[in-house]
Every structure is written in C-alpha cells, then in structure tokens.
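Only a portion of the chains appears, each positioned as in the full assembly.
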Amino acid sequence: MSEQRFGAGIWHFATYVDRYATDGYGEPRTILDAIELAGQVDDLSVVDLNWPFFGGDISDDDVSKALDKAGLGVIGITPEIYTRQFSKGSFTNPDPGVRRLAHEFVTRSCDVVRKFGADYVKLWPGQDGWDYPFQVDHGTLWQHSIEGVGQLAAENPDLTFVIEYKPREPRVHMSYSSVARTLLGIEKIGLPNVGILLDFGHALFGGESPADSAQLAIDHGRLFGMDVNDNLRGWDDDMIAGTVHPIELFEFFWTLHKNNWEGVWQLDQFPFREDSVAAANLAIDFLKRVQKGLAVLDVEGLKQAQAAHDAVAAQRIAQNALFGS
Amino acid sequence: MSEQRFGAGIWHFATYVDRYATDGYGEPRTILDAIELAGQVDDLSVVDLNWPFFGGDISDDDVSKALDKAGLGVIGITPEIYTRQFSKGSFTNPDPGVRRLAHEFVTRSCDVVRKFGADYVKLWPGQDGWDYPFQVDHGTLWQHSIEGVGQLAAENPDLTFVIEYKPREPRVHMSYSSVARTLLGIEKIGLPNVGILLDFGHALFGGESPADSAQLAIDHGRLFGMDVNDNLRGWDDDMIAGTVHPIELFEFFWTLHKNNWEGVWQLDQFPFREDSVAAANLAIDFLKRVQKGLAVLDVEGLKQAQAAHDAVAAQRIAQNALFGS
Amino acid sequence: MSEQRFGAGIWHFATYVDRYATDGYGEPRTILDAIELAGQVDDLSVVDLNWPFFGGDISDDDVSKALDKAGLGVIGITPEIYTRQFSKGSFTNPDPGVRRLAHEFVTRSCDVVRKFGADYVKLWPGQDGWDYPFQVDHGTLWQHSIEGVGQLAAENPDLTFVIEYKPREPRVHMSYSSVARTLLGIEKIGLPNVGILLDFGHALFGGESPADSAQLAIDHGRLFGMDVNDNLRGWDDDMIAGTVHPIELFEFFWTLHKNNWEGVWQLDQFPFREDSVAAANLAIDFLKRVQKGLAVLDVEGLKQAQAAHDAVAAQRIAQNALFGS
C-alpha cells in the first residue's frame, strides 16, 4: 500500500446549525476541540482550517500547539467569506466597501497561510451569485468574480489560490458554479497561482462526471486540490464518501492516479447527526478499498474497453477491482 | 375583488442562520419584533406562530398584545419539533424517551392553540426521516410517523392537526414526503381531525403539480391549509411567490377556487437577504394579480379545453386571464 | 447459493428508437429474435412479454416454441397501452372511445396471460398523465386512472394486475407517479388482485429510497413484482443494475429478503448501445454479488445499528457484506 496522505476540512469535526435547528446539532466546539477530534481519526495527516478560528479568541499559537499534539499539518486556510458581512457576496458584493473588505480579509488570511506553511488559500465564495431572475447584471457580477480573485493572486505571487466551485447553496446560483466556468474564469485571470479545488460532491451535484471534471482541470494544469464526500446528486449533502456512489468515486481516483496526480485525499463531510471520528474513519476505510482497487485494476483491459467505449467490459473490470472478482 | 384573507408564517419576518452564515443573515429578532414587522405588510390578516416563542422569555400575553397592536390574528401554531433535541427525529426518534418528549411538547403546544383560538396545530416533522442507505428499518420508521400523529389527534379531538409534507431538508429523506404518502398515513390514522397543509413549493420540489396535489387532498377531504412561495424545483428555496412559476401558482389557486376551498392564502417565504416587508408585499401583490385573473378567467372555455386535454387552448386562456389579453 | 430465479423484460433484447435516432440504435428485431437472445443469457428463467408481439405477424405458438427452445417461462404480459393510438392516454384518454379501446385491448391481453400461464398483466400507463399547467382537470384524470384499472381487475378476478408506476416519461407527469400515489389508488379500487410492480430505477428517479418503497408496498400487501436497473436519479435511464447505485440496490434486496418476499429478480434495462446479452450477464453477476452479500450480512449487528439509526455502523456492516471485509 502506498503512503497516501489523508486530510479533512476541520469543519468535519465541528457541530452545525441550519435554518431549522438554530440551536445547533450539538454543543458548539472551538477549533481546538475540532483539532483534538481530528487527531483521533485513525489515519489523518493534514487539515484545512477555517479562518478566523472558530470558538472564541484563539491565537495562531494555540492552534499550532493543538495541531502538534494531534499530529496534524495544515494543507490550506479557508477564509470565511460567506458569513453575515458577506451575505450579499464577497468579491461580487454590490457595495464596493464590502468588496474591499473581502479583499482585505482574504489578504490577512494569506499571512495565516504563510505562518502555517499551508499549501494554499482556499476560496469558496458561496455567497457570490444571485437568487432571483432580474436580480443582477450578470456581466458585472462575473467581472467582479474574476477581478476579486485575480487581484489577490497578483498581489500574492508567493501563494497559491484554489477556487472551490459549487452549483449553488447558500445562493440559489453561485458564480463559480462548475469546473468549466471556473476554468474559464481562471484563464481570464491568466495567472499561474490560481487553480481549482475539486469537490467530488459538488461535481456530482452539478451534473458532472467527477472523473471528467478532474481530467479537464488536469489538462488545463489547474487541479491544485480535491476533496470527497457523497450525496444524492440533487444537493450538496456532504455525506460520508463511498456510501452512495462508490464506483464513480473509484473512477475519480483512477483518473487522478493515471495522471500521476499526487496530492492529499481530503474529506469534506458534514456529519450533522453522526460521530465525527467514526464518520471520518468509515470514509478513509473506503478510500483504502479504493487504493487496493487501483492496485489490482486491470489497466490494460480497461484501456482496451475504453478505446472501444465498451461500457460493459469497463464496468466489469472496475467492479472486479473494487469489489473483488 | 373578494375579501380574500392573507397570512404568513411569522418566521417570514425573522432572520436566519445556515451552516455557512452561522452568525446569521441579520441581527436576531424576537417573535415580537417579527410580529411588528408583519403588521407593516399592506394586507396581512393572520400569522402562524412558531412555539416556543423565539427570542427569549416571552409570554402568551406579550404575544397577544403585539398581535393586537399589529392587527393580526393567529391561524396556526407550529411546535418546533426540529431543533437540537429532535435532531434525530421527533415522532420517529430512535430513543423512546425522545419520542415521548415530542409527544409532550406538542401536547403543550395544543394549549397554545386553544389559548389563541388558532385553527390548527401545524406539524412539520422535518427531522423525521433518514439520511443513509441501511440507516433505518423503514417499516418501523413509518409506523412511528403514523402513531406519533395519531396519538396526538386521538387525545385532542377538539383540535385540528395539519401535516406539512416535504421531500427532504434538513433530512435527506423526510418521512412525510409527498401528498400521496401523507394521505396514505392519514387514512391509516383514520381520524377526522388530521389533514394536510399543502406548501406549493414543497409540491413543486417533490416533482408534483401543485394543482394536482391540491385536488387529491381535497378529494380525500383533507386539505386543511396551504401556503405558497417559489423555488427552482430542485430545493425548498422559499423564494417570493410568483417570481419563478406564476402560471403553476395560478393553476393552484384556480384549483382551490373551483373546489370552493375558502381558506387563508398564506406565505411561507424565507427572505434571507431581502427586506421582509417588501418581500411579503411583492408576493401579496402577485396574489392579487391571481385574484384578478380568476375573476376574468374564461371558465367555460377552459373546461372545454381540459375536456379535450388541449394544452394549447388551455394555456392561451390561462395566459390571457393572468397576463391580460 | 439459493435457487433465486432471474427474469427480464423481453424489450431488454430488442433494439430501440428515440426522437433523434429515428432509424433506430440497431436493426429491428422481432420478439422471436429477442427471445433467442434472452436464451443466451447465462442465468435467466423467465421473461415479461410485450403484447402484441413485436416484429410482424407472430402467433402465440411461434412465441411458445421460441420460449421452449430458449428454456424460458413467462412471468408477465405487458399490453402496449402507450403506442400511437394511446398517445393522449389509455385509461385517461380524453376520448371515451379510446378509453374503451384501451379496456378492450387489455382485456384481450388477459387471454394471453391465461394462455401462457403468466403471473400477471402488467399495466404501465405511461401516456396517462399531463404535460402542461392547466391542461387537464386533475380530479377527473385520477378518477379515470382508478376506474380503468379497477374495471379490469373486477372483470378478471382470476388474474393479477400489477401497476408499474413512474414519475414521468413519455408524459411530463405520469398519473401513477409514485409508490404512495399508486397504493392510494389501489386502496380506492379495493380489490385483492391489483398490486404494484416496483421498478428500482423508477423509485430512485422519483426521489424515493427504493428499500422504503418496497417496505411500504409489502406492508400494504401489494408488492406483486419488481425489476431493477440503474440511473442517475434524474431520469429513467434504464442502465445496467449495479453500475451506479450498488449499495441502495443491496438495501432494496435486503428489504425483500427480510420480509421473505420470494419472487423473481427481474431486469428492466435498455442497452441502447450495448450488447444485450453482455449487459444482462453483467447485471445478473452483480445480483449474485448481492445474494452472497445477503448470505454474510451481519443481521444482528445491522438490527442494532438500525435500532439506533446509526448510519455509520449500518453502512460499515453493509459495505463489509457487499464488498468484503
């Protein structure tokens, strides 16, 4: 078995609120609590940290110590550009003052990336978009989406920025909505330090085949990160990876593998009602099934089947590798 | 113009949190604040009140006074059987202690209904369902869904209970998921004081034609309430009524009208980023367009078109009535 | 391994047309050709036959001989109540003459059921429904849906009728659209010889959990038949069973198993571009994985997990059974 590293968004180990359970699905946790829980997962190496650190007045040092104790590194920092002040958008907010605020806010998070030696600033502008027909001027909105990210990338050439696209939620339409739309924006930005963080579930939710999305991002030289979970294709359910779509998940990792993409395999799950550690362990155990499946996959047979677009032969090979023959 | 009464869920005038904007889409409001805002809507007669009253230690008297001042009556009480303590279900919770708690909780809300002279207890068991394949024994879960409502209805024969079904959210699958499923459950309960509160948007989201859902519930003698909003058919967006699907909304009201269903036309909207009062006014203004449309609809022509399933003729008649000829 | 019998709709072995490839996805085949192909599948016992027999002037005897030669029995007869003459509906056609024609047509197919000793008449009224808002009077349409089936069941008490529901296609809304709607109709009919044929993919497409749908139909004493396939949840793709949703398929069969439901496991697949025999073999091989999984499933552990609604534990048990531990 290879030395594949596994990671997770630290929010995996938080508790959540939604518009109904406004008192939360559990007692609030600080990011330090969450890091401690993450440390209990059997095989986790790195985490992606929301910033500012949730749960009170918590310093970088506090976090560093907690990470050390838990044996975890930092892969990315996710500035929270989707809270109340940005509820009408961060980069695309109608108010230029709030757009500046978003810029300054992410700029400050860049220093956190540097301090923790993380791989990237993760941008998930979930409030950037629109809800209603006629609500926005679409050309302007997209222009702001591009400029907002572009300015940050230009000003911080030492850092890498990844955009995590999603079709929608919390906005009814999100601006960076699909792999192709995001690549189109990145091409327009034209800088080397902007790429995609591809969320398997967001691709499924958007009607994409995640394996195809990965290949497209790779072919554009822009697949800078990824994470996995599962859903029912109609919403970003952030369920445990492997529980609904094991075969497409396998195809996704096969695509990474054959392109020699060697990054961290991350989880982006929201176990609202589940034990966080158990949910992470189940997912990672499934990812280890995937690893084993890749090791025994009949690569030559698969290539022949794919050359003929022979779905039956290709599926048989994939099933035999993943489920045993 | 008829004396149609309009209503709204009081949450229309609250602010909201979700899993991203955990600090909320605005300053928290008490139910008294919300009632005051509701009173500013141009043409609103009644509200449906969440219970317990949100925003602190607020008495029935406080609420009564606020309602009087705002000129509003109470149509229903919605016990919050979807907060943290019920996050794994209310009537279907795996823990019998929590199921009892849900029962006692709703029982207490019955007294609130009596005190305010409301029309019904509204049951929206949004946490009753399941998320994952293999998670539950489906037969037991459905049995609990039926028993939970049935016991309440049997114990409170002086009151009316309405079930508001929805396909999903916050659960990935909700137990009372569709109009037909709910009617099937109600038939099994077999009591006269249980009916449906039909949410136009939930029907759309579930792939139903809301007009058909309304007719089915009426034909079973179980349409006890309704509310409207709009969405993109893939989620319960709770957008402003009339902004996306005006024609199906018109058909829905036509169905109520031709069956002489004479209840309140209610709003169930979540204006996350909009002014609550303006959002309610826009919706009610559209509902008045609907009223005018019903007044000029070529009923004979429509019946002939429908007798022939003639979509073109029927649509032309409907468009002319709603949009002008 | 048990003596589970496998079946298939004979159309699995036909070729298809659609609105684009109007010249078909392959050379036309007669039902005799299709039977011969079905006979080449490794482990197939019975077929469901479209009636009239497609491909020309083919007698019952011709079909009997072909079946004998292929070693196949007949589980059901599917009268084609969805061709041109019924394109505006069979039981719900606006023209009473066509409704009578549908009745006579199905009545004639009853004799074919008797002649072949099949288990049931399968009713799939795919053209019964509506496309546009305002097109139909929904109460009348549903009444016709119920009366059409009810009359047939009353007149043929020696036979069993199964209704195969589907949300839509070719109609934008199909009248028998969901498991609950169909059960509601069957209860209204009130005869013992009408039940459901549950198509796994139709349930998925309708946003149902197929295991839950099966349990509901069983609890109403109405699960008279089933078939499987797969899809992406947004359409009735009729793909090869097991290729997209293996875990939910496993849960579906677990539900049948624990209820001692002992019917034929049938395929309803449309291999537009695949070799029919290979597609059937791949599906049945997956179903044999399911059988093996059921044999090793930790039933006690699962029951405990389900009693607690413990998704993680339940999934781990299910994955270990299906994929190996």
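Going in written order, the chains are labelled A, B and C, and every chain counts its residues from 1.
The criterion applied here is as follows: a residue touches a chain if its C-beta (ideal position, glycine included) is under 8 Å from a C-beta of that chain, and two chains touch if they have at least 3 such contacts.
Just so it is clear, the model here is predicted, and its values are computed rather than measured.
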Entire complex copy count, 3 subunits given: 4
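By our rule, only the chains that are shown with their structure count from here on.
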Chain contact topology (line, ring, star, complete or other): complete
Computed distance of Cα centres, chain C from chain A, in Å: 39
Centre-to-centre distance between chain B and chain A (centres being mean Cα positions), rounded to whole Å: 35
Two or more partner chains touched - positions in chain B: 88, 131-133, 168
Sites on chain A touched by chain C in the complex: 207, 232-234, 240, 242-248, 273-275, 278-279, 282, 285-286, 289, 309, 311-313, 315-316, 319, 322-324
Chain B residues touching chain C - in the complex, by the definition given at the top: 88-89, 94, 130-139, 142, 167-168, 173, 177-178, 180-181, 183-184, 187, 206-209, 211-212, 215-216, 218-219, 247-248, 250-251, 254-255, 302-303, 305-311, 314-315, 317-318
Footprint of chain A on chain B - complex, ascending: 16-26, 82-84, 87-88, 126-127, 131-133, 168-170, 172, 232, 234-235, 237, 239-240, 243-244, 270, 272-273
